[in-house]
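Take a look at the structure set out below.
Removed: one protein chain of the complex. Kept in place: all other protein chains.
Entry: subunit A
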Amino acid sequence: MEAFLAGMAILADPFALFMIVAGTVIGITVGALPGISGSTTIALMLPITLGLDPVVSLAFLGSIYCAANFGGSITAILVNAPGDPSASATALEGYKMAERGEAGMALGMSAVASAIGGIFSVVVMIVAAPLLSRAAYSFGPPEYLALALFGLSMCAAVGGDSAVKNLIAATFGVLLATVGIDLTTGVERYTFGFYDLTDGVSFVAALIGLFAVGEMLDQATQQMGKPTLLKMDAVRVPGRAEFRKCNRSIWLGSVIGTFIGILPALGATAAALIGYNETRRWSKHKHEFGHGSIEGVAGPEAANNAAVGGGMVPTLALGIPGSATTAIILAGLIVQGVRPGPHLFNEQPRLLYAVFASMLAANILYLVIGLGAAKLFARISLIPAALLWPAVFVLSVIGAYGANQSMGDVWLMMAFGILGFAFRRTGFSPAPLIMGLVLGSMVEESLKQSILIFGDDVVGGFIGRPIALVLFAITALGLLVPPVLRATARLRQPQAREV
């Protein structure tokens, strides 16, 4: 309780509160900018947080993460261009409502559903994260190895063209994590004589390159047309009738979003799409879907914001990122010397409760700011790409340089930018690569330690660890069942046609 109150005290610290407000405003702003996602912004902001207290920096990044999802819905509703990928489901119904002249109602419902989903997931996080970390306190290297492999296997479902490509990207990330001096033997690996690589691939440079520079080159290819902003009435707080209609969608979205968020690797975008589908499935007004259903706005918005708090549960309790964005936040914490996991709850409970408090505050803040200034934020989407993206590159350069004040990191960022562009063109998603890069060292260390513990009988050793065994089994099933089912369905199809 003492730690909880100490964490909550962050809201009484003027500087921390300022950073939470700044994070919320930045989050809504970038969320409203088509192309710039919350993960890109958090990657760009990492260097700024390196000089801050870890509690404040985590509060700042957490606020951006919370607010960016909501910001994305503003442009999804008014421009039909989701500012953040997680708002793509919102655009399906929200834009139709805006065309009908109900933009104010759509935005109002989006803000309220987002806040309810977000607050619900933070409450779940406050309860679940300490419980999960307590359960994981007895975990040894074999369990961590199994957990990290489970997290990597979940990458199969993140973005990209196919599960195989996602797994290739994640494995490539693990390979990149081996760059630098091997801590157990002192041997240099894949450094090619570059001093900057002896400490490994800089997380910050890699993140900024993959997300910001890669995206800029991709945007240059797409040559986006100028967005057209639909006229909107004043944002309306939903009334009792709307609430009654959307009640079920909001709670369904909140529960689904939190659960999806807790699963490693799956983030807000997956939560929103599943939330939309389930809202439609359980709706009493199915015929309204596709024509501007307010439930179709409430469900995915509650889900994508609930995934934020859910995603923080495995990130903080186990050190396994719940999504690409939490992988970036995790990387930022590691750079600052804070390694999330079960021990963190014992060693720095204040930090964790401060994260809870700041995310709770951010959810309330963007509700207030969103309802009050949605019109203003909507205008942000009209900033021409020709002014926006060059500025993003300049920020990327200073961001990559700032972490170690090294030009080597800027070159590395550029290399990762080109890699990110190549990834996007060939149907890969950069998110699994980041997961692999972040989890790579955990996989290697826990594998090496497990082998040392078990000696000659490695297989027998793993069999004697039931938690690890169950996690390995889930990982294997998750990887093997979907292709087997697909192959079976393909085999059955011609037979069905013959009949």
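Heads up, the rule we're going with is that contacts are C-beta pairs under 8 Å (C-beta built on N, C-alpha and C of every residue); 3 or more make two chains touch, one makes a residue touch a chain; residues count from 1.
Criterion: contacts and distances are computed from a predicted model.
Student: Please identify the absent chain by the protein name in its UniProt record; candidates are "Glycine--tRNA ligase beta subunit", "Sulphur transport domain-containing protein", "histidine kinase" or "Tripartite tricarboxylate transporter TctB family protein".
Tutor: The chain we cannot see is, by its UniProt record, "Tripartite tricarboxylate transporter TctB family protein".
Student: Going by the contact rule already stated, which one of A:Val174, A:Ile256 or A:Ile434 would touch the omitted chain in the full complex?
Tutor: A:Val174
Student: Of the residues A:Ala89, A:Met414, A:Leu433 or A:Leu471, which one touches the chain left out of the display?
Tutor: A:Met414
Student: Determine which one of A:Ala12, A:Val187, A:Val459 or A:Leu491 touches the chain that has been left out.
Tutor: The one listed residue touching the chain not shown is A:Val187.
Student: Would you mind spotting which of A:Val237, A:Leu371 or A:Leu447 touches the chain that isn't drawn?
Tutor: The one listed residue touching the chain not shown is A:Leu447.
Student: Which listed residue (A:Ala135, A:Val394 or A:Ile463) would be found touching the missing chain in the intact complex?
Tutor: Residue touching the chain left out of view: A:Val394.
Student: Contact with the hidden chain only, please: which subunit A residues?
Tutor: The list for subunit A reads 48, 51, 161-162, 164-165, 167-168, 171-172, 174-175, 178, 182, 184-185, 187-190, 213, 216-217, 220-223, 384-387, 389-391, 393-395, 397-398, 401-402, 405, 407, 410-411, 414, 417-418, 421, 425-427, 444, 447-448, 451-452.
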